[in-house]
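All protein chains of the complex are present and in place, except for one that has been dropped.
Labels A, B and C are assigned to the chains in the order they are written; within every chain, residues are numbered from 1.
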Amino acid sequence: MSASEMWNIFLMQGFAGLSLFSVLLLMGLGLAIIFGQMGVINMAHGEFMTIGAYTIFMLSSLTETYAPTLTPYYFFVAIIVAFILAFAVGWMAEWALIRHLYRRPLDTLLATWGLSLGMQQIFRSTFGAKEVSPTLPEWLLGSWAPAEGLDIPINGMFVMGLTLLVTAGVFLMLYRSRWGLRVRATVSNRTMANAIGINTKKTDRMTFAIGCGIAGVAGAAFTTIGSTGPTSGSLYIVDAFLVVTFGGAASLLGTVASAFGIAQTQSISEFFLTGSMAKVLTLLTIITILMIRPQGLFALKVRR
Amino acid sequence: MSNSDFVLAIEDLTVSFDGFKAIDALTLYVDKGELRVIIGPNGAGKTTLLDLICGKTKASGGSIKFKNNEMTKLAEHQIVRSGIGRKFQTPSIYENLSVFKNLEVSFPRGRGVFGALAFKCTDDVKARIEEVAAEIGLADQLNTEAGLLSHGQKQWLEIGMLLMQDPELLMLDEPIAGMSVRERELTAELLERICRNRSMIVIEHDMDFVKKIAHKVTVMHQGKILAEGPMDKVQNDPKVIDVYLGH
Amino acid sequence: MSSQDDRDDPQSASRRNFNRGMAALPLIGMPTLALANAKFPTATVNTTKLAITDTEVTVGQLHSATGTMAISETGSIQAERLAIEQINAMGGVLGRQIKIIQEDGASDWPTFAEKSKKLLVNDRVAAVFGCWTSASRKAVLPVFEKENGMLYYPTFYEGLEQSKNVIYTGQEATQQIIWGLDWVQKEKNAKSFFLIGSDYIWPRTSNKIARKHIENFQKGKVVGEEYYPLGHTNFNSLINKIKVAKPDCVYAIVVGGSNVAFYKQMKAAGLTSDKQLLLTISVTEDELLGIGGENCNGFYACMKYFQSLDNANNKKFVDAFKAKYGAKAVIGDVTQAAYLGPWLWKATVEKAGSFDVDKVAAASPGIEFKSAPEGYVKIHENHHLWSKARIGQIQADGQFKMIAESPNLIEPNPFPKGYQ
Partner (left out) sequence: MDKLKKWLGTSDMAGIVVLALVVFVVLPGTVDIFRLNLVGKYLTYAFVAVGLVMLWGYGGILSLGQGVFFGLGGYCMAMFLKLEASDPISTKIQSTPGIPDFMDWNQITQLPIWWEPFRSLPFAILALLLVPTILAFIVGFAMFKRRVGGVYFAIITQAVALVLSVLIIGQQGYTGGVNGITDLKTMLGWDIRTDSAKYILYFANAVLLFGAIFACRAVQRSKLGTLLLAMRDKEDRVRFSGYDVANFKVFVFCLAAMLCGLGGAMFALQVGFMSPSFVGIVPSIEMVIFAAVGGRMSLVGAVYGTLLVNFGKTYFSETFPQLWLFLMAALFIGVVLAFPNGIAGLYESYVKPWLLKSKAPRDTGAPTAQVTPEATPATPPRTSAAPARALDSAPSGKQPDGVGPAVA
């Protein structure tokens, strides 16, 4: 194998790691907000992603039927719609379910697990048990080949760009907006936040819904690289939780770092080992590190 | 000076949280049988100091010697077993259990897993529980669920739980906070009685109460000791006045 | 949507479809009904207390309607129901209408075992059409052997099994693998192969057979063999490994949701059919629904049936299927194999003149079904089917175009010597 080929593989493998990183980060972000900031274990996170995926499917079918000329562009609109739909469902879920359970984090786990079962069955009844394939814009598929033998996946770049955008957005919102201030105040001292006039209930609902909305965006973006079916979202849930926990739950920066670390470990070990063993190795590494450092990579040090 | 004369000898103790020095090179000695009161404005590091002594917080530097044994490297339960008892700021009792069970659980026997499995509430345990219950004024409440007690009674119960272990050093964090006047008086009497054969460290804000119980007073400010001595001397110390009234 | 039809109220659905079946098929059976029962009194056709009356015979249907496997098993449920309705419209089996008890295995193997036991012990069904994954079959097999039931199993599978109590209407591994590999070697001049699979028994066993065949018989080379956990969604590293190894042919046995991720990422990495030859035995029309034909067009699949097969039997079958389940419904290899089950059972019962499982099992070898959508099939001594292998090329519309077909029926060989 020639040096340039080696170099190409090296570049593509590096990109594979980055692309996995953005996938993990994008699915972890919504959870980082819900789990990290609010302490709610949302087992239905995957199903909120599925909402996003089915939104793409519905809009692609609509576009194909009514406005085929718009096919190359509907995707951007669809992502926004995915956010809105998942946000709305999240809003309702918080109102109906989550708000009663803030004092019992482990019970949110059971309740949202139930929610996820119900949502899966709704998807199944609405869209059928079989997987569907949304028609994606042609420009999103395929690869960009800047040099002979070097193929950079366009969908990978798209997901990466989207992740960058969403992450920046979350950081801005959390650290530069009134909402972010309210969320952080509520997280660090709920009673106090209440006392100084923050409507913590509203903040909670908003936070949960935004987390769900981001999950919807992630689900929408993943239609470019994965499947769309009633149980597609559940494929991501454990990975998402590990990313957030490993990063140190309350720290967004930790989520970013942990997504990066896990992605690199997995993608490099996958290259040198077989797929199953790479998965085992990655998980064992995470578990071991979490055992040694249970607070995750980034944690606040405060007096308790 | 030899440390061995003191029950507790703290030297050069330092702890920092992300660069903020909550306790800064603090040195403090407590005599046998002494009742020491620590006062100081909010954020002075009083509670942190207790946390450090009982092992809840790990020191960044310095030493804590209890009966001439180093405590900083020990785990919390080892520190307790060597004779240090600590009461928390808010009453920390087992609300779901009866008063009797609260005291029984605190009895220093069967502390290992299998010891606890084999533990029997024998007559000597019962006698001890009744004795302590009488001391803290809860003798007729033994079967009450602890969560139903009044705030003051909860504070006493926690003190009682510590007494079950018969510690040589007892540390109380604001024992009379939230108590009525009558309860305060009773608490003061209680502390005086239980102090007879052990040393105590008490954190308190109420100056009348402090005056009533303290043998010696230590004033803390910004993680350091500002003044130390009998109450009347400390009260007139200009530095102390400055800290309390200045800003 | 379309796939939900089968889960409507079964009564109304079957009545509706019954009428359709009546319209579609000649009414030869009806007049003979009374006569048949006189000819086949219940006491003689049913000596083992199966749930059979003078007018009715009960069979079981055991698939996952829920859970992760529902994606795959829905087609089988539909096809079996269609076949049974058609049989009923023709007068049933030995003059008896077939009644179905459907159970949900819920993608959970112990549930399959539990439900199979319920069907055999409590419901005393004469035959069961069901299972999809090897794991579910392995879970129910001891139950069928112990309670002496009859299972018609539709999926192509790894082989290494043969039971008196099972008729395997899909292909076993060698039937699907060997001819296909020979075809890519001969027609596409493939000498080096990269084997990929989801990590469980069917892909692993199939790849083992493929490897033996490539190395020992074709004198070719296997340049890589990789397995990924079920549900894995990230294949970029694997794709880079393929790029490093540069095989003439990628041999892919990825299943479930992973399939979609694999082909989408292959395309995104530039490994499209004009650059890379790929042969799969795990992608049927059902999987293409999820993957999207445009994401893997030009790749090849080897199996015994494609919806686009051009023969009269198949045309009738596809029309009936679409009439019942909607014009958008697709039919994959397993769906067709599931459709064979009830028909083969009917033929066998009629040959044996009895519903007794022992007699049905004994009468099975040699049973032919000439109007099978795939052409012609025959049950072998070993309870598998003789069938052809076919190569289809994936089209952008989610259908296959048949490129080649084995000249003769291939003999099933579940315990292939030299491949173990």
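Operating definition for what follows: a residue touches a chain if its C-beta (ideal position, glycine included) is under 8 Å from a C-beta of that chain, and two chains touch if they have at least 3 such contacts.
Computed from a prediction, not measured in an experiment: that's the story for all the values here.
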Checklist outcome for this item: Contact with the hidden chain, among C:Leu141, C:Leu288 or C:Ile394, goes to C:Leu141
Next on the checklist: For the chain not shown, which residue from B:Glu95, B:Asp124, B:Asp208 or B:Asp242 touches it across the whole complex?
Outcome noted: B:Glu95
Checklist entry - For chain C, which residues touch the unseen chain? => result 7, 65-66, 102-104, 106, 108-111, 113-115, 117-118, 121-122, 133-135, 138-139, 141-142, 146, 158, 160, 199-201, 204-205, 208, 227, 229-230, 415, 420
Checklist outcome for this item: chain A positions in touch with the non-displayed chain are 35-39, 41, 43, 97, 100-101, 103-111, 113-118, 120-121, 125, 187-192, 238, 241-242, 245, 248-250, 276-277, 279-280, 283-284, 286-287, 290-292, 294-296, 299-300, 302-304
Checklist entry - On chain B, what residues meet the omitted chain? => result 42-44, 46-48, 54, 56, 75-77, 80-81, 85-86, 88-90, 92-98, 100-101, 104-106, 108, 110-113, 116-119, 121, 136-140, 143, 145, 149-153, 156, 158, 161, 165, 174, 177-180, 182-183, 186, 189-190, 205
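By our rule, only the chains that are shown with their structure count from here on.
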Next on the checklist: If I average the Cα coordinates per chain and compare with the overall Cα mean, which chain comes out closest?
Outcome noted: A
Checklist entry - Using CA atom averages as chain centres, what separation in Å is found between chain B and chain C? => result 75
Checklist outcome for this item: Expected list for chain A, residues touching two or more other chains, is none
Next on the checklist: Going by the contact rule set out above, which residues of chain A touch chain C in the complex?
Outcome noted: 1, 9, 12-13, 15-16, 19-20, 23, 121, 124-136, 141-143, 145, 149, 151, 153-156, 222, 224-232, 235-236, 266-268, 270-271, 274-276, 278-279
Item to check | Interfacial residue positions of chain C with respect to chain A in the complex | outcome: 1-4, 65-68, 70-71, 74-75, 199, 226-229, 231-234, 236-241, 243-244, 257-261, 264-265, 267-272, 286-292, 294-295, 398
